[in-house]
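Quick one: the structure is below, and I'll ask about it shortly.
What you see is the complex with one protein chain gone and the rest in place.
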Amino acid sequence: MGPQHPSTHGVLRLILTIDGEKVRSVVPDIGYLHSSLEKIAEQLDYRQYLPYADRYDYLNAMGNELCYVRAVETLLGIEPTPRCQWIRVMMAEMNRIASHLVYYGALAIDTGATTVLLYCFREREMLLNLFEAAAGQRLMYHYFRVGGLRNDLPPDFCEGLRAFCKVFPRMVAEYDKLLTKNRIFRSRTESVGYLSPETALAYGVTGPCLRGAGVPYDVRRADPYYVYPELEFDVPTYTESDSMARHLVRQEEMLQSVRILEQCLDHLPGGEVNVKVPRRLKPDPGEVYARVESPRGELGCYLVSDGSDHPYRLHMRTPSYYNLQAYPEMCTDAWIADLVAILGSVDIMLGDVDR
Amino acid sequence: MSDQSQEPQAPEEVEETPAVVPLPDEWQAVVGDLLAEGNSVDQGGLRRGVPELVTTPDQVLGLLERLRSLDEPYNRLTDMCGADLGDHLQVLYFLCQGYTGKLLVVKVNLARDGEVPTATGLWPVANWPEREIMEMFGMTFTGHPEPAHLLLPEGWVGYPLRKDYVYDREHEWTRPDPMREDPEQALGLEEEDSE
Partner (left out) sequence: MRKQDDTTFLALLGLIAEGARSICVGLHITAINFFRPSVCERYPRRDGKPDWQPRPGYRGDFALISDAERPGGLRCIACLQCQNICPDKCIHITPTGKGKERHPKQFLIDAGLCMYCWLCVEVCPVAALTMTPDYETSTDRPEKLIRTLEQLRERGKEYPEPLKVEMARADATSVAPTERRGD
């Protein structure tokens, strides 16, 4: 299956062994989108690499930037200003919603419902408009800078976001009725794609896939960064460990993100967004491992500096890569027709897998 | 161990923490006998208070297994990566203590064409990262179940993430594509026909 199958979420090839309609084994064949982003980092300086960080998981560009910027700032010993931290958290959460909306629509398509995608994209459009106003682009934002942001928020940003926060929970309730409560969708996802917590541990699965298996692990809580300790939000978990559980986790997470956004809007402090950074970024030799929670799981950035102005070694721990590795486990004894639905519920991003 | 997890969260400490943090006392109890046994386990530290152990290829599996069977086990392998440190290569294992967020790094130094025993027996998750490290750095993970290329095309020449790698355009499109050359054979159709 693949590498251009319309429902494989990018360029992925699955090598299947089948017995009639039953799947005996699945071997994902990856690497079609490999662009050697880790090697590129060794030739660019710390500032120049930032736009490349967007290109790991292109639906979660802000989250990737956050991770990379956090690693560089730790290495340099820079602490961003409070306003900058709040805005960064806000952007990351907005991006989480936007990413989950794509997931939501894509899963609906995978299970045969096209309408939901259009509604999801309508709401996502509101977020993308906000991103566009703030960062100047709709997908590859390059909004964060080492030591701050490209610019402060545009004037009507907070109003737009408030409007979004007001309508969005209603919309999620609508999706819920339309898709999650739908009998056909439920038979396609319930008790399908079982992933036990033990398997999840063995395969290093993180993110909604893990929380769908009943483990309340979230980097935002386990290793809090920026203002997350001050924020109130729940980490939704479901113990059914099937596609439906993962789906419900994401649906719940969108609402939790809205909660975070509302708190961000209420608490957003004034002041500067940028701190002074030297023109040439030359961190002391050392290494750092920074983690953030991306919509797909734990995103880590291992960065080694040798004292020069470009990274000596950069490695990103991309969540889709590890989640996809557990995908064959979820597909044991599934029907062929369910493969795509399971893949949709794992929510991989091939740019994130192949790097 | 509890005070370790506190350290990384306090932002003021970032500047003050020297590049190498000595391991806290609790750690002496954990790895103390490993050190005493004459194993080459060194201690060091990432910034932000993440502890780090350095070891050699023939002892890494024992160390990993040991860390996995502690009272508070480091039983989740979150990440693996390689690094080229000039005269030698390095493999890094990022271990987590369950789902608590406590991180530990195990580093293995090895020669440029060295061998490390595979950790796939302990964690199936090591499968892909090890394949990736193998193709990117040219070291070998002995006992790996399927040591084929993962991200790079089959027949790629050289190890791209090594510092001395020079991209050779000549080898650009050398991937043999069985589907293009003989799709029937690639799909195994011929054999079935003959049966």
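The letters A and B name the chains in turn, as written, and every chain counts its residues from 1.
The working rule: a residue touches a chain if its C-beta (ideal position, glycine included) is under 8 Å from a C-beta of that chain, and two chains touch if they have at least 3 such contacts.
Keep in mind that what you see is a predicted model, and the values were worked out from it rather than measured.
Looking at the complete complex, one finds that the omitted chain is in touch with A. Only one of A:56, A:103 or A:119 touches the absent chain when the whole complex is considered: A:119. Within the complete assembly, A:265 is the residue of A:109, A:265 or A:336 that touches the hidden chain. Screening A:36, A:137 or A:199 against the full complex identifies A:137 as the residue touching the chain left out.
With the whole complex as reference, residues 44, 47-52, 83, 115, 119, 122, 125-126, 129, 132-134, 136-137, 140, 142, 150-160, 163, 167, 174, 177-178, 181-184, 190-194, 242, 265, 268, 270-271, 333-335 of chain A touch the missing chain.
The working rule: only the chains that are shown with their structure count from here on.
As a whole-number value, the distance joining the C-alpha centres of chain A and chain B reads 24 Å. For chain A in complex with chain B, the touching residues are 30-31, 34, 36, 38-39, 42, 74-75, 77, 79, 201-204, 206, 215-217, 219, 222-224, 284-289, 291, 298, 300, 302, 304, 313, 315, 317, 321-322, 325, 354-355.
Residues 8-9, 11, 14-15, 19, 46-48, 50, 75-79, 81, 83-84, 92, 94, 99-101, 103, 105, 123-125, 127-128, 149-153, 160-161, 163, 165 of chain B are the ones touching chain A in the complex.
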